[in-house]
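Take this structure first; my questions come after.
Only a portion of the chains appears, each positioned as in the full assembly.
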């Protein structure tokens, strides 16, 4: 196992202990399922695109077991437009794999309250975050994806507009998903349904985008 | 909440039911903690870079609660080299945010057995997956990141070489992480430690890269 990287460190003690605890309980009670998942491969019921934020636990919220959700997590749960330009697109790779190889029947985009990435985008679009506008800012260039959402924010207080932008991050992603030819085809053939959610971390709330009303409504 | 996207669908019933169950139990038991996390913001102890694979549950393995891990998940837990070229780099954005804004003290890259992305990379590098070599293949272009790992695979059976490539995905990522100036600086200042893990899904095993031995060893 050759490598020029020599700086990896041992895992902190308490994580080692917790792992051994998991192995002796949750894993032991469920080992036949894990073995089957390893032998047969995964057959997830859904792909979930969620934020990296440590407070968003989509597996907890939906009581998901191992094997259930194929999960991509990035800053602000964003999907870029389809752009097969030969460059690296990690999010697009995950979508391509889930839809064309795993053929997931559901694709859920979930946003959340107090999103740091969305907040940064808001400040940048308002002209208050010059550092994010620099070419070298990965967060800034990533949040450019949400500029179309900012452009259609309604009037309101700052807090209202930031919250609306969090929901726009879900809608922009859903729109961009439809620019992927295999997503569009699967949706039109009834083999895939898209879902847009937004969760309120503090209140434990969950809202789902209702296409008919054109708004998010509590689940 | 205006949008041109009108195809989002309601959440399947069983997910709605599980959400309501979570709200009435896990959330209710822990609501004060969620409120505090919402009010005070997150202070995660670690960033974890994991695969999207539905069988990898890093929060379960480590008994993690909401707020503990900032998690980025992509195909094959890969980190690209530092490239501030003004293009969109979702993984790099997540790393930038975790290290410079959240100042996480640990950064853990975790690979796993039976990784579909790594398998595809292996086949592509062996010349057996022409579809992945096309410019339009997001998965193929993403897995190009792992070509340096393929180049240094030891001799062995195909199964051995594929497993070794899964671990190379962790090592290549750790190496690329050090090409980010703020990661390198934080590591050298003792404010950040990097950790490389690999988990065997079926057996529930966990191995940690040991820089001294130059190999992964069971935790």
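Order of writing sets the labels: A and B. Residues in every chain begin at 1.
Operating definition for what follows: a residue touches a chain if its C-beta (ideal position, glycine included) is under 8 Å from a C-beta of that chain, and two chains touch if they have at least 3 such contacts.
Quick caveat, the model's predicted, so the values are computed rather than measured.
A.B. asks: Which copy number describes the whole complex, given 2 displayed chains of the same sequence?
C.D. replies: 4
Note that in this section only the chains that are shown with their structure count from here on.
A.B. asks: State the superposition rotation angle between the two copies chain A and chain B, fitting on C-alpha atoms only and giving a multiple of 5 degrees from 0 to 180.
C.D. replies: 180
A.B. asks: In whole angstrom, how far does the Cα centroid of chain A sit from the Cα centroid of chain B?
C.D. replies: Between these chains, centre-to-centre, one finds 13 Å.
A.B. asks: Can you check the complex and tell me which residues of chain B touch chain A?
C.D. replies: Its residues touching chain A are 1-12, 15-16, 18-23, 26-27, 31, 34-35, 37-39, 41-42, 44, 47, 52-57, 59-63, 66-75, 78, 80, 84-98, 101, 106, 108, 113-114, 116-117, 135-139, 141-145, 152, 154, 164, 167-168, 171, 174-175, 178, 187, 193-197, 200-204, 206, 208-211, 214-216, 219.
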